[in-house]
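The structure that follows is given in the form of structure tokens.
A protein chain is absent from this complex, but the other protein chains hold their places.
And then chain A:
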Amino acid sequence: MSKRSVADLKIGERATIQSFDNQLMSLKLLEMGCLPGAEICLSGKAPLGDPICLNVSGYCLAMRKSEAATIFVD
């Protein structure tokens, strides 16, 4: 089975961050609290399905699907 990313989550689904596939993007995401081992929850999607809204480390973070696709989850 191929790796699942945050972009594959359904609304309301929770997952734990495993790793990143893009080094530069991961630097930005790490600082925003998207850490390996952190629990992440897809709380909503913007109209047209992109960007998406995530709950992570206790706050709400919006990012594009292409960015979410660089975050692998278990």
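Here is the rule we go by: a contact is a pair of C-beta atoms (placed from the backbone, for glycine too) under 8 Å apart; a residue touches a chain by one contact, two chains touch by 3 or more; residues count from 1.
To be clear about the criterion, contacts and distances are computed from a predicted model.
Note on the omitted subunit: UniProt lists it as "Ferrous iron transport protein B", one of the names in "Ger(X)C family spore germination protein", "Ferrous iron transport protein B", "Carbohydrate ABC transporter membrane protein 1 (CUT1 family)" or "histidine kinase". Residues of chain A that touch the chain left out of view are 23-33, 35-36, 43-51, 53, 57-64, 67.
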